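Of the protein chains in this complex, one is absent; all others appear in place.
To keep things simple, chains are lettered A and B as they appear, and every chain counts its residues starting from 1.
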Amino acid sequence: MAIITLTTDLGYKDFYQAALKGSIYSLLPNVNLVDITHSISAFNVPQAAFVLKNAFPYFPPGTVHLVGIDSVYSERTRYLAMEYRGQFFVGSDNGIFSLMFQEPPSQIVELDIMQDLKFLHFPLTDIFAKAACHLAAGKPLSEIGIPVTELEEKVNLQPVIEKDMIRGSVIYIDSFQNVITNISKELFSKVQQGRPFTLYFRKSESISQLSWHYNEVPEGEKLCLFGISNYLEIAINKGNASGLLGLHLGDIVRVEFH
Amino acid sequence: MAIITLTTDLGYKDFYQAALKGSIYSLLPNVNLVDITHSISAFNVPQAAFVLKNAFPYFPPGTVHLVGIDSVYSERTRYLAMEYRGQFFVGSDNGIFSLMFQEPPSQIVELDIMQDLKFLHFPLTDIFAKAACHLAAGKPLSEIGIPVTELEEKVNLQPVIEKDMIRGSVIYIDSFQNVITNISKELFSKVQQGRPFTLYFRKSESISQLSWHYNEVPEGEKLCLFGISNYLEIAINKGNASGLLGLHLGDIVRVEFH
Partner (left out) sequence: MAIITLTTDLGYKDFYQAALKGSIYSLLPNVNLVDITHSISAFNVPQAAFVLKNAFPYFPPGTVHLVGIDSVYSERTRYLAMEYRGQFFVGSDNGIFSLMFQEPPSQIVELDIMQDLKFLHFPLTDIFAKAACHLAAGKPLSEIGIPVTELEEKVNLQPVIEKDMIRGSVIYIDSFQNVITNISKELFSKVQQGRPFTLYFRKSESISQLSWHYNEVPEGEKLCLFGISNYLEIAINKGNASGLLGLHLGDIVRVEFH
């Protein structure tokens, strides 16, 4: 059974996500709908990008990912569908796709399945659901839109790299209050070259040991590790790192190699 | 695969909604269970009615909607199943159905599939799940209850209409903090007759322009539009209308036509 996943800021208490599901089942009764999450903060494109970027590689080839975030119609709005690494994505061209993908999608179309976009009522049911069901049914991208070559560019804040130092920033706090930075394992290894390091954050906090598991330090003590997302993460074993260490979205961290 | 939807105030953290799902799968393994929401405020029948009323039309014919809200047994309680516009509804006769439907259901039965209701433990698993699975399996309403012609009447607060004015009230605040009134698009158009209007709310706020999309005004500015629910809605483009405009459930709004 084909899979359509949903990533939205619609929440769980209103009827909006249910309407979206109903409209999909009405078009394609035999589909497997999976909530990535409906708890993205309202209009928060970078947060949605982070969540879906880390989730989609776990899904099987052919999965269709519907992204319903910041997709209200305006004259500049383009609604897109695309193929990337064997999976499909449908959403608004608001920068989310450039934030998620490492190379350009193999095929992109601008959806033309609705005559007059100006009278769109609810883009998620009126357009995205139709495009997602078309793709989940195994039909080609080219039938629902016209080819496009460029995506709206949004750029994640990149770490600053020097010979002996990486300066990065906090890009996500998860529900365990683990603090995730934008320093990837790949970048870290490349600059580290096997040298010892110290990670500095806030005024006077530091960590010089990389853990593999959260519980390699005693409960309540801080650690750093490459978490499930493969980004450098600051955590407290069974504790609230964001709260106890005073680390928030956007805060700067610094890794020095000795 | 048949669809059963769930609308309850059971929440997501306890075992109650999971028990309901397990009992349905035990009776009917091949069914597609869809959460409308389990986040209805405890016992809030009007809120559940608003959510399901707006969600169910998106679902395909034959869908069964199980409504688990305010359904504890008492001597006056009737448990019902009914058909309305080609879909089925199962729930307690606490007024929710009269709040949702515009005309009477085509068929209503009072469930008689349990001997002694007094010893009901958990109506959602003991009765509603059985009735919903019976209907989702395509079997007739008449086999699970005795015909009933009247529903418990609860009436939504209706707008007051004069020749040049509609006075309505706030009936729902969604998770984006948009403020939804009880003035339908249909009613608005009927009274408006093409005339200009001003919408007044709180002491001194007003809006004289109807938007089609949230982003027709600059970010942070107020607007009104007919939202996905087709009711007049007061919003702030990418902002918290309820909080910033001080509008709450039950507050009065007034539309004057010039």
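Simple rule for what comes next: contacts are C-beta pairs under 8 Å (C-beta built on N, C-alpha and C of every residue); 3 or more make two chains touch, one makes a residue touch a chain.
Predicted model only: the values in this text are computed from it and were never measured.
Chemist: Which listed residue, A:L20, A:I36 or A:A81, touches the chain dropped from view?
Modeler: A:I36
Chemist: Identify the residue among A:L27, A:A55, A:L210 or A:L249 that touches the chain left out of the display.
Modeler: Going through A:L27, A:A55, A:L210 or A:L249 one by one, A:A55 is the residue touching the chain not shown.
Chemist: I'm checking contacts with the chain that's been left out. Which of A:Q102, A:Q115, A:S175 or A:S204 qualifies?
Modeler: A:S175
Chemist: What chain A residues would touch the chain not displayed?
Modeler: 1, 3, 5, 12, 32, 34-40, 50-52, 54-60, 63, 174-176, 212-215, 228-229, 238
Chemist: Footprint of the hidden chain on chain B, which residues?
Modeler: Given the touch definition above, chain B has residues 9-16, 18-23, 25-26, 29-30, 33, 42-43, 72-74, 118-122, 125 touching the missing chain.
Keep this in mind: only the chains that are shown with their structure count from here on.
Chemist: Rounded to the nearest 5 degrees, what is the angle of the rotation that puts chain A onto chain B, matching CA atoms?
Modeler: Going from chain A to chain B via C-alpha fit gives 120 degrees.
Chemist: Based only on mean CA positions, could you tell me how far chain A sits from chain B in angstrom?
Modeler: A distance of 32 Å separates the two centres.
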